[in-house]
Structures are given as C-alpha cells and as structure tokens.
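Okay, so here's the structure we're looking at.
Selected chains from the complex are presented in situ; the others are not included.
By written order: A, B, C and D. Residues from 1 in each chain.
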Amino acid sequence: MIQFDNVNKVYEGDVKAINNVDLTVPDGEMVILIGPSGCGKTTLLRMVNQLETISSGSILLNGEDVTTLDKIEMRRKIGYVIQSNGLFPNMTIEQNMMIVPQLLGWDRAKKRDRFNYLMDLIGLNPDEFKKRFPHELSGGQQQRIGVARALAADPPVMLMDEPFGALDPIIRARLQEEFLQIQREVKKTILFVSHDIDEAVKMGDKIVLLRDGEVMQYDTPAEILNHPKNEFVNEFVGSDRVLKSMSLYTVKDLYKAFTLKPNFESKDIRTINEDTSLRVAISMILNQEADQLVIEDNEGNNHGSLTMDLLEQFLHKEIKGQEG
Amino acid sequence: MDTFNKRTALVVKILLWTAIAAFFIWGFSQGMFRQIYEQPGLFLELLGEHVLIIFASGFAAVLIAVPLGIFVTRPAFRRTEWFIVTVANLGQTIPSLAVLALAMGVLGIGVEAAILALFVYSLLPILQNTIAGLDSVDENTKDAARGMGLTNLQILWKVELPNAVVSIIAGIRTALVINIGTAALAYLVGAGGLGVWIFTGIRLFDNSYLISGAVPVTLLAIAVDLLFRYLERVLTPKGLILAREANEA
Amino acid sequence: SVGGKSVKVGAKNFTEQAILAKMSVFLLEDNGFQVDEISELGSTALRQALETEQIDITWDYVGTGLVTYLDQPPIADSEEAFAEVNRLDAENDIVWTNLTEANNTYAIMMQEEEAEELGIETISDFAAYINENPGEINFATDAEFANRADGLAGMEEFYDFSLEGSITELETGLYYNALNNNEVNASVGFSTDARIDDFGFRVLEDDQGFFPSYSAAVSMTEDVYEEYPEIEEIFAPLEDILDSETMRDLNYQVDIEGESVELVVQDFLQENNLIEE
Amino acid sequence: MNELIEYFVKNYPFLWGYMLDHLEIVGLATITAILIGVPIGIYLTTNKYLAGTILQLASVFMTIPSIALFGVMIPVLSVINQGVGFLPAFLALVLYSQLPIIRNTYTGIQNVDPQLRDAANGLGMTTLQRLWKVEIPNAMPLIMAGVRTATVLNIGIGAIAAFIGAGGLGVVIYQGIVRANTTMVLAGAISVAVVAILADFILKLIQKKLTPKGAN
C-alpha cells in the first residue's frame, strides 16, 4: 500500500509541481496516473522511491514513511520501470534482468530459475535471448525486458513511468494485454504513469487524473468515464466517453444485472459469448448481424437475448446507479 | 555508382601503398636506414630511452587522471568540473616544447625532466576523455540504476565505467601518441631517445640519421595507436559496440 | 616588397650566430632591405641552404669553410685561410667578405677544480688521462661536433685517444649547464661563449694546434654579391669592431644576463652609431 | 614573475615580430588546409569506401611525431631546394590540419538528419542546391569546430617548426632552452598559448556568425 498524505513538491525556482496530493494505492491494485504533459505525473512517482525529495507532507509505504527507510534497500524492493526502458547497454539481457537479484546476493540456481520464469512470463525464449544485448532487440522486446527487470526480485510494489510510451500502437496494445495478464497472476501494487486515456481505462483498477499537480478525480475507470467530476475531466476523457465506458463491461455484467429468460425461439438468432465487451456487442447489433443476440456462457448455456433496448437500459442503470 | 566508388577507393589505396613502398625502397636503396644496422646497440639504447620516457609518464598520468576525472564528475564535486575542464583545455594550448623546457627548469637536464613534462602533458587528454566518457552515460540509464537501488559506487562500477571505458582508453591513446612525438623532442632537455638522431639529421643535413630516427618513431607511434585502437575494441563491452552500430545505421 | 631589395639571412643554432644574424638583419633593414631570417640551423644545413640559394647571406667561420665544407687541411692564419676559402668557393658561386677578428674556435672545457685535481691543462694531458683511465671521463658534445671532420673524430685521431662509449650528446649550448652541474666531466664549447668565464671553466689548451682559425666572416651567394654590392660596405664597419673580446661581451649579455638578442644587438649597433636610435 | 613582465616590456616589439611570423605560417597553412580539406570532406560523403581510406590516412598523418615529419620534409623538399624555412613547415602544418578538417566536414555532413536530405530531394533541389542550402549550413558548427581544432593544433606544432628554420615563437622557446633561460621559455610559451586561445576565441565568434541561427 502506498499512501500520499498531503504531499507537495516545489522545484527550485518556485515551480509548484505537486499540490496537496492525498491518495492511497491499495495493495494488489494498479492505479494509473494520468494528465496533460507537465502536470506532475513523473514527479509524483519519483517521490515514492525517493528519486525526488518530498517538499512537504509524507508518503507511506506499507505504513512506513519513505523518508525514514534506507533508500538503497527500499529501492531494491520497489520495481521501477522508466520510460524508454533504461536498459544498461553494456550488459546482456540476463545481466540486465538479474541485476537486483545479484545485488541481493541470490545464488546462481535461484537467479537462473527466476530468469527463465520471467522470460516465460513475457513470452521470450530464455536461451535465445540470455546472451544478447539490448541493442539486438526490437523496441517492443526491450520494453518487455524493462518490465521483467523491474519484476525480477519479485517486489510487492512497482512504479512504472509510461512503460509503453515509446511504442507503436499495435505493439503497444499487445504489451498492454500481456501486462494485464501478468498482473492478474502476480497481483502487485502498482503506480503506473500514462498520458493515454484509453490505456488508463484499459489497464487501471483506479485512475488518478492530475492537472497542474492537483488531483482532479481519483476513481474507477467507469466512474471517471460515466461521472466526470468537472469540466476538465469531462473534456479530458472525450466526447465519446460512453462508448469508451462500454469497453469496461461484458455481456455477463449485463445479464447478471437483469433477470432474463432463456431464449429458444428463433433458429437464425446469432449467439454472443458472455465475455464479449459491450462495445463489441453494440457493434454487432448495429452491424445488423442480428436484431437480438443469444447470450451464451462459457459452458454453452443460454442466458436470454441481448437487444439494443437492453443495452440502453443497462447503461442507464449503471450510470444512474452509480450516481447515487 | 557504387562500383565506380569502390574502384576509385581501390585506386587511391593502391597509389598510397605504392607511395609507401616506394619510400621504403628509396630509403633502403639510398642507405637511409643505415644508422640502424650500423649501430644497432645505439639504436636499441635510444629506442629504450624513448619507450621508457613514454610509458613511465603515461602510466603515472593514467594513475592520476582517471581517478581525478571520476572525482570531478561526482555530483558533490560537479562544481569543480568546469574549472578542471577549462584548465585542461588551456593546458593543451601550451606547446609541448614549452612544457619540456619548463620541466627542465624544475628538474634540470635529463630523463626526469622529460618524464615530468610528458606526465603533465598526458594528464590533460586522459582527464578530458574520462570526464567526457562519464558525462556521456545516458541520464536515463543512471536514473534506472538509481531507481533499482544501486549504490553510487555500484552505479560507477557497473554502469558508468563500463560505458565510459572506450572514451578513457581513447584518451590514453591520444596521450601516448602525443607523448611519442614529444619524446622525440626530449633530446633538447638531454633525455636522449630517438630524437637524438632526428636532430643530428636536421643539424647535419644527414638524411640517414634523420630517417633512421624519424621512421622508427613514426612506426612506434602508429603501432601504439593501432594497439590501443585494438584494445578499445576488445575492452569495449559488446553491447556498446552494438549500440554504436545501431546508432550509425 | 615587390621590386624592393630583399634578402634571406641564415643563422646557426647558437647565441653568437643569433647575434651576428641579428646585426645583419638590423643593418640591412636600416639600409632599405626587406629581410627574412632563417635561423637555428646546423652548419651543414646552413651551408647546404646557401649553396641552393634557400638563403642568400650568412655569417660563417673561415675554418669551418675550409675544413668542413671544402675538405681542406686547416690553415692557422686567418687572412690566409680567408683568401683560400674565397678562391676555392668561387667554384660554388659563394663569396666571402668582411673578415673580422672575432675568432670563435672550439674549446675543450672542464671544471676548474676537476682539471686541477687530475692535472689536466692541455688537450694532450686530456688525451693521456683518457688513455690511462678509459671510460672515466664523460664527455658532452653536440651532434655537429660529434660528426665534423674538424670535430671529435678529428681531434681523437690527432691527439690519439678515444672517448668511445663515454659520450653524452646534448643540444648545442646545453653542455655548459651539464658541465656546471657535474653531469659530465668535460665538454666541447665555443671559445667566445661567456659562460666559460662565468661558470669558471678551464679551457684546455690546443697545445698541438688541431683547431684552425675560426674567424667570422660574411658568406654570401655570388648572385646577391653582384646584385647588391653595397652589402659589403654596409658590413664593413663591423670588420674593425668585432673581435673575440667584443663577441664574448655580447654573448655575456645574452647568455648570462638574460637579455634578448635583439636588445643587445640594437644597443651595440646604436652605441657604434651603425643604426639610428 | 617580475623578470617575465620586464622581459615582455623590454622585448614586445621583437616578440610581436616572432608572433607575426608564427601567425603567418599557421594562418596560411590553415587556410590552405580548409581549401583542401572541406571539399575532400564533402566529396567523401559521396563515396564511403574512399572515406574510410582517406580518414585512416589522415589519422596516420596525425600520429606522425611533428619533429619527425618536419625532419622528413627536409630531404624530400631538398630535391627542389626548399628543404628549410617556410615551405616544409607550411606543408607539414597543412598535412596535420587535414584530419580534423576532413573528419569534421565529413561527419558534419553525414550527421545532417537524413530526413532533411530527403525533404530537400523531395522538394526538387539539385545536389548542389542541397549542399549549399541544407547540408553545409547544418554541418557548419562541426566544420568550424574542426577548423578550430586544426588551428590550435597548428599553433602548437608551429613552435617546433623553428628547428627547420621557419622562425616564429618556437625560436624564443628554443633559445630559452639552450640558454637555460626560463624567462624566455615562459615568454615564448605564454605567447603561443595566448595566440592559441585568442585564435580559438575569434574562430568561435566566426563560427557563431557562420552558423545559421536555427542550426545546432
């Protein structure tokens, strides 16, 4: 758990970069820091592992004030991924990834196992890449190594500063998926900087929207999209925010919300899997693939049919429901 | 176009080697190198003096300049850096001849004066390159190291120095090559070396002395240059060579 | 200067030569010449440059001319030597003029005390001592003396001794300090050099008369001699005022008092009313 | 210190003369070197095979000890009766300046963002227009840096040309050495250093002038 308690940061020359930030990143959750360029995302992140000093207020890491901790020791326990990966060009992939374990004095066998495990996790062949150098890898591969390096000593907490910022959209999307997959397995407490609202919605358990060093809204993605707290948030998430928010729900969410009767009437009705996102669902309906879609769960059971009306009702309920 | 370029390059290369070959053939046929084989003992003695001056001074300079370079690039002493760099730059505008002469003023005639002068003169390029090499290490890379909990010493040892090593060796190479040339002037302060023959040749208009002195000194310089270029390649972490190639491509 | 009078003056690499060359430069410039100075050359190089007209005019020594350049036996009398050199050099298109009485012969020098202790007064004594104690005397010489016909080898043969293996080669001029600092036991030097007296060296007597007369005179190409006959007249006053004593005094001001050559020469010429203040 | 000041006061007209000699030879050599080196550097960007050879050759010239190169000039140029004085010194200095000038011109132009070259081609510039309007202006800081390096280097090496009769401030230093006159050595050394620093400074100003405001 990371707690920010009335944190302020003033840079030399009276630049107020962070302004009274109160914030808690719960254990095992991924919180996305987002906001326009220069709003203080990087600064806030770097105060956690003490790469920047805190001007006033305090940051607690699992209840302990970070300024009282031994810097070196603390940093080794926090995975840190910087934008543009920051791999050491003079070290092989293995050396890069195992640097913290090595500093911690792990034995060889343990390091080897960990390396193989992590390479598996990020989908690269350990033996093939072990002896290579960063510059022999593509940008996307480097980025994965950067993430794996931060995971190396299995730190409970991770700080990630636009880890996928420099990548092209397609590779980026793939890495996001992969990382979500990994996070589902490893359940780290993560503070993640991004400047892309789509990424934030896709990745975050919660989102912090910053502006000029101040927290504008700290909420779940759905809340941010459905109930922007002020005009700035509203504008930042975009005019099609409802469509964006539809990616957050699956058909399953919908049928759980209503009591639907199984549908066995017509034969030419198409089916839709319960894990499909509502965004795809609405596309299918609009695309005239069918007026209604039979909802099937992963076992093949029929859970009633999905119509445009139902969709509208669901969204209505969600948005209104959360308003209370 | 490409084949034309290749051919031009080849022609130039052939012309060059022909010229070099012609020089040596001319030299040998005219007995230009005769001092070497007529007085082999003396030649070896002069060569020995030359090498002693170069390596004694170079070695001492490395021992002083590299740690100094590391010292001034530490954040706490960053303020001193511009001063050291300025002094190093200014120092290099003083001609080597003058440095030799001033060393003679301190230590009198002899080998010691030459070693002192060359030591002082080699400090500058080694220092400059050490600083430049350490400065050129990517800020992001250092930041990543800090963020992972490396101590300052570990950052220096595992990240900064490996990445600066090319530059440092290049500095040593520059220093040594300059030293070989300056050591040829060491005769002027009574320190011997192959400069003895070069000056004898100039004074007497005797080309055999001149060539017997100048050509070995030149070959020595080229050999040391090549040796250190080779060392640079061998000692450069492989990842850095790849990085450089990637940047050039 | 286009169309103007222009000459190139050469000089060897020791103080007296620098002084003489500067005299030429100042006097010639005072008489409307545009002068280039090519200095710090060895004797052989200087002579070669003169023969190939890379320089036009220089001060040189008749003994050097006779023995080193023209490969003749030495002549003790300077007038005779001057005449002989002039006669023989005509064939090389070189003319000698303005013979002075400044005789700058080679000097073999030792520290006064050591010479006294070892009982060496003459070069013959020196030769005898070396023959008895081979390798004990460390002798300093410059490249030129080490290799000239009227230099070390000639002297060794003439006096019948050998310094083999105990020679230190030093740049012209450095050996005064080397001897003074006891880095060598004996050294070659120039008789007009002021440091001999100042450091209190003993000059070994050339008792058997090996070294010829080294009176200074002007040596120039025939072309320049014919094109600018006035040069001989410009330098004529120097014939009377330049003698060994005067040279030693001028050298003293430069080498011991640390004055610049230019200042010393300027003062000297002004004192003798040869150039204007 | 006092002696040094006294020496300067007494001898400044003569020192000035040596300095002018020094500047003349270094200046002429550097200008010649620019006239040769810059076009070679530009040409080499069109022929990478030749570039390797020429740059290697130039770097070998740099490693030749200056006194050795001056020395070798004597027998070579004596063939045309020009073995001492101006010409050998001039030629040696021209050779020494080639590496920094050629190399910096070459890398300067090579380093011009390939996108700019592409844009220039795409806009329909001829090769020569591209060179004048885009490549040289953007390479100017590096080219001038090469010229500065060459000049400062030559001012130092020029002091050694005194041994082959080329005059200049090296004479002062040399005479200081053989007379064990530290004042003279210092006077000569300081003069050379001041000339080098001044030359570097002036060339920096020129570099600023020649570098288009936006290019760096």
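As a working rule, contacts are C-beta pairs under 8 Å (C-beta built on N, C-alpha and C of every residue); 3 or more make two chains touch, one makes a residue touch a chain.
Predicted model, so just to flag it, every value in this text is computed and none were measured.
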Counting over the whole complex in this file, how many of each chain type are there?
A x2, B x1, C x1, D x1
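Here is the rule we use: only the chains that are shown with their structure count from here on.
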What chains do chain A and chain C have as common neighbours?
B
Spell out the chains that contact chain C while also contacting chain D.
B
Quick check on this structure: which chain has its C-alpha centroid closest to the centroid of all protein C-alpha atoms?
B
How many angstrom between the C-alpha centroids of chain D and chain B?
19
Which whole number of Å gives the spacing of the CA centres of chain A and chain D?
58
Centroid from C-alpha atoms only, then distance chain A to chain B, rounded to Å. What do you get?
53
For chain B, residues that touch 2 or more chains besides their own:
188-189, 199, 202, 205
Interface hub residues of chain C, defined as touching at least two other chains
13, 41, 45, 48, 171, 174, 177
Among line, ring, star, complete and other, the chain contact graph is other
Chain pairs in touch?
A-B, B-C, B-D, C-D
Which residues of chain B touch chain D in their complex?
5-6, 8-10, 12-13, 16, 90, 92-102, 104-105, 177, 180-182, 184-185, 188-189, 195, 198-199, 201-202, 205, 207, 210-211, 213-215, 217-218, 221-222, 225
Chain D contacts chain C in the complex at 3, 7, 10-11, 14, 74, 78, 81-85, 162-163, 165-167, 171, 174-175, 177-181, 183-184
Residue ranges of chain B touching chain A (in the complex, touch as defined)
138, 140-141, 143-151, 154, 158-159, 162-163, 237-240, 242-243, 245-246
